[in-house]
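Notes follow the structure.
Heads up, one of the protein chains got dropped from this complex, but the rest are sitting where they should.
Here is chain A:
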Amino acid sequence: MWGLLGFVHSRGVFNCILLQNLFDYVEELALVTYVVSDLSFVSSRIFTLHLFRTAFYKCNPNHSDNDLSDYLTISPESMNTSSTQYVTTRTMGMYEPIHHIGMWGENFKTNGCLTTSPSTILEDDTKLDNQSEDTSHGTPESKPVDKIQRRLVQNREAARKSRLRKKAYIQQLETSRLKLIQIESELERARQQGVYVGGGLDGSSLGFPGAVNSGIATFEMEYGHWVDEQNRQVCELRTALHAHITDVDLRILVDNGMTHYFDLFRMKASAAKADVFYLMSGMWRTSAERFFLWIGGFRPSELLKVLVTQLDPLTDQQLLDVCNLKQSCQQAEDALSQGMDRLQQILTETIAGGQLGEGSYISQMSNAIEKLDALVSFVNQADHLRQETLQQMSRILTIRQAARGLLALGEYFQRLRALSSLWATRPCKPA
């Protein structure tokens, strides 16, 4: 409403004193009219708040400003209608220059104030007269002076109240602005840490990205650190291998590398307890990595295929061992995949249990929730497989080969991540 008032002010069409004069000519006037000074506004939204206010107080001298704000709710529809509604008053005839445009709205009609009988209005009018500074009533000579005095007082009072309300509104705007800035910075921070806010749309059943799962938020942050540390270790391995350091020192690096991966599996285990669907979705990884996702992570057999070519020369025994490892890995993966298919089947049967279409499915939901625990086991088993595979590889390979293997693995993931960022920043072809 203040925006509108400001608008009115800025258009220069509102003149307190002028309207007060007009108002004085219509003493029993108890309606709000829309005064159009700028006729270029056919569907005018200009109204005289002040006018209405004084009218309001004439009718309801005991009402507070709160009631006033009730009356002042504006709906766009009401503002656009061109029908005119007003309470008749016997002095309307005097009122030629005033055009009635627009309707004040449903509130207006239903409020008792403006449909009161002229008698009530008259009553209030005299009451107001009594409240004025000039106490002399009735004498024709003092009447103009009365009026002027009263007008000045009312004007002053109105202006003061208006200033107070403007101040309150601006205060409200300021706090909202601060709040908005705060929220925006939080969002920015969350985005940098890995976009769970965006991916968490299904986290809240109410449809808005509600409270971020703290377990997942922690995981995202830790994973960010994990990737940084991984990159650092890859660099370290690279320089170490070029520098031909001793096997003892290399072993330390290899052990660090292995432990780093095991840390990731540990992190994933707790994240799985927090939100297994999130982990399975791979939202915590980059897009290219997600393409290769298998039960919440990399597929061990694929990795072995990548590594074997990088690790030449291998002894015959080593080749045999790696071959066997590849086969075992493949078999284990197949078993797990088949287990996942079975879980999907069971889940489908559970969710679709009973009659679909009845509209009530609480029992199916509670059954399904129980079944979802199995997903956590699958993620854990898959990570366990990854860990065992890495460990077995480190047993088969020499230290130097293991270091080369870790380096190759690290850079392989780096390349996947680089591919993802390239993809994300690719120029969009025009349609």
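Heads up, the rule we're going with is that a residue touches a chain if its C-beta (ideal position, glycine included) is under 8 Å from a C-beta of that chain, and two chains touch if they have at least 3 such contacts; residues count from 1.
Convention: contacts and distances are computed from a predicted model.
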| item | value |
| --- | --- |
| Chain not present in the shown complex, as UniProt names it (candidates "AP-2 complex subunit alpha", "Auxin-responsive protein", "Sterol regulatory element-binding protein cleavage-activating protein" or "Glutaredoxin") | "Glutaredoxin" |
| Residue in contact with the excluded chain [from A:Q182, A:T239 or A:Q338] | A:Q338 |
| Residue of A:Q171, A:S185, A:T239 or A:N324 touching the missing chain in the full complex | A:N324 |
| Those residues of chain A which, in the complete complex, touch the missing chain | 324-325, 328-329, 331-332, 334-336, 338-340, 342-343, 346, 374, 377-378, 381, 384-385, 388-389, 392, 395 |
